[in-house]
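In this view, the complex is presented without one of its protein chains, the others remaining in place.
Chain lettering (A and B) follows the sequence in which the chains are written, and residue indices restart at 1 in each chain.
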Amino acid sequence: MNNQKGTETIENREKGSTNDDSFKNLSGFKIKALYGPEDISQPGREADLGLPGEYPFTRGIHKTMYRQRPWTIRQLGSLDSPSKANERIRQLLQMGANGISLCLDMPTIMGRDSDDPLAEGEVGSCGGVAIDSIEDMRNLLEGIPIDEISINFVSNSQSSVILSMFVAVAEERGVPLEKLTGTMQNDILKEYQAQKSYYFPPRPSMRLTIDTLSFCNKHLPRFNPISISGYHLASAGATPVQELAFTLANGFTYVEEGIKAGLSVDSFAPRLSFFFKVHNDFFENIAKYRAARRIWAKTIRERFEAKDRRSCLFRVHTQTSGSSLTAHQAENNIIRVTIQALSAVLGGTQSLHTNAFDEALSIPTPRSEKLALRTQQIIARESGVINTIDPLAGSYYVEALTNQMEAECYKYFKEIEDLGGVISAIEKGYYAKIIADSAFSYQREIEKGERIVVGLNEFFEEEETDIELREADPEFEREKVSDLVALKENRDQALVKACLNEIGEVCQGSDNIIPYLIKAVKSYVTLGEIIGVMKEIFGEYREDSIY
Amino acid sequence: MNKGRKRRILIAKPGLDGHDRGAKVVARALRNAGMEVIYAGLHQTPLQIVNAAIDEDVDAIGLSILSGAHKTIFPKIMTLLKEKGASDILVFGGGTIPKKDRVELTSLGVGEIFTTGTDTHVIIDYLNRTLET
Partner (left out) sequence: MKKKLSTGEMVSRLLAGDRRAAARLITLVENEMDDHHEVMSLVYPYTGKAMILGITGAGGAGKSTLTDHLIGKFREQGKKVGVVVVDPSSPFSGGAFLGDRIRLQSHSQDDGVYIRSMASRGYLGGLSRATYDVIRIMEAMGNEVVIVETLGAGQDEVDVIHIAHTCLVVVTPGMGDDIQAMKAGIMEIADIIVLNKADLDGTDRSLRHLQGALTAGSFEEGAWMPRVVPTVSTANKPEDLQGIDELAATIAEHQTYLRKTRAIDRVRYDRVEQELGLIFKDELQKIIFKGLKGTGKKREYINSIIEQKNDPYSVVEEVLNTYLLPWE
């Protein structure tokens, strides 16, 4: 053994880099020049690593990981009108996809019908579908085998209504509810923290989320009722460690609320899934996943006393970082996406969306979409990284970083707890401030050249770049509005009124609201009308913080 | 000390979209550059924005739009400003707005539109230069 020499080298290297603050990851951790055994050997921590598929799952949630089945390639497409979306879903299914993702347009996201004055110019925007009534859900799913494919609804504040429409259509078609698979994002907490598509104050929103959870628990056992999303926190500016801590704290809050609603932890925790973003820092990201699995497993078992091992599994979908893509020298994004995707895979993600390189400029072309897909296939089939499970385990750096991520996380948990929990912290403006601070520091680091973005603040080249947007089609908007107006005219108005009154009453009580919503949507009550009544009862939320 | 007129800028996020990262980063950068930033927050209608701009006697209105709604919102704001005799207030913007739309908006009298990722100093320089006169 050449121990003597090795130590010397370490010391020398460390000397060269002491007090050098410029080596920092995105969470702001100072990164040492060299890591060694002393960085990971903490007594009593041996059990923290374990084996893949074994508690605390640091090394992955499955015993075989990608050797048996690689991650699921789940690309999110933009969809337009319900009937165009339907066409596109059919195409995707023909191409062999076994799951689809559905995005909503801006008015639907904000709980407004297409004929709402505030929806003007935004109907069908952002590549999302406009869902006003059950008719739209029917058109969207027509001819699609909903008992065979899984549907991921990118739906949050309006989830209770969207689920009700989905269930209503399934019932109409005689599809047993227990056959329905898929996911409702339904993560309301991150709306207040980052994405800001909320209607009501957090507490009534939480009640709707839990009503959805309870309903699925009882009737849709194969459906994931909440996908707890760090992605949006990160997009709003949260650093990786903040994304990790806030996402987990949100997850624990849903578990608490589910238990409060009378569910046993093991009956619903296995159905909770997560959604992470890959940031640019390769190893930091990997550590984030490993720490996430460990903290989730430990907390679910120790604090919530789960017995079922599946409750402890941190299952995560990942998307590469849209905000890291640059409009300048857009081809560079191909490399960014590749590195990020590799990082997510080495982190042990269950499914992955890779962004198209031209997204900062336009709606992706078929060519760029295909390239994004191929990126994943090349990693899976050519790189060899899937040949062994959790190949980075035991790396001094990765393990040290994983431990540090975990420790930092508990500091954030403590802060949130001291503020009275997640909802209280939201109300006190905690997240708004932290996330705005992080976003601003990131921007400043780039502007000062402390953080390099190739092609932007280094190796910049003058070039003509332009953005191309998929615009909301004004013709479609007109048609959608006139269809909706006709639908509203030709329905049993007395029934509509009765349904809305009933929803108002249920909102004031504590019954699970979903059955009433199902009845209402079947009577052609629209999403905007339902949200409107709920606003009257629950009140509207306004972000007060001014950071 | 208080020499000359302080620049006052209204930053608003019109429309339904809630992605306020850009608006907040720019608001802070302008404040750090010595400007007084009136932050009007999310989900503002054009009328609310124009009323606030007039009451606050701002030199400029900065709008952040990422949702594609710029083609409806900017013209509405320009019309309202004209109706209320406040066309001298500079309107600028940021977000995902294609060049051909930018040209169209410029013809309505809208000032510079900055794309995402713009260095905030570029925005500050622009305001200092344009509001000089």
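Just so we're on the same page, a residue touches a chain if its C-beta (ideal position, glycine included) is under 8 Å from a C-beta of that chain, and two chains touch if they have at least 3 such contacts.
As the structure is a prediction and not an experimental result, all values here were calculated from the model.
> With respect to the chain omitted from the figure, which of A:Phe29, A:Trp71, A:Phe200 or A:Tyr412 is a touching residue?
Candidates A:Phe29, A:Trp71, A:Phe200 or A:Tyr412; residue touching the omitted chain: A:Phe200.
> Can you work out which residue in B:Met35, B:Leu63, B:Val110 or B:Ile123 touches the chain that's missing from view?
Looking across B:Met35, B:Leu63, B:Val110 or B:Ile123, the contact with the absent chain belongs to B:Met35.
> Please give every residue of chain B in contact with the chain that is not shown.
Chain B touches the chain not shown through residues 1-2, 4-6, 8, 27-28, 30-41, 47-48, 51-52, 54-57, 84-86, 88, 133.
> What residues on chain A make contact with the chain left out of this view?
Touching the missing chain: residues 200-201, 428, 538-544, 546.
Please note the rule applied: only the chains that are shown with their structure count from here on.
> Nearest whole angstrom, what separates the Cα centre of chain A from the Cα centre of chain B?
31
> Quick one: in the complex, what on chain A touches chain B?
The contact residues of chain A facing chain B are 106-107, 109-110, 112, 118-122, 125-126, 191, 195-198, 235-237, 326-328, 360, 436, 439-440, 443, 446-447, 456-457, 466-472, 543, 546-547.
> Show me the residue ranges of chain B that touch chain A in the complex, using the header's touch definition.
On the chain B side, the touching residues are 15-21, 24-25, 28-29, 39, 41-43, 45, 67-69, 71-73, 96-101, 115-117, 119-121.
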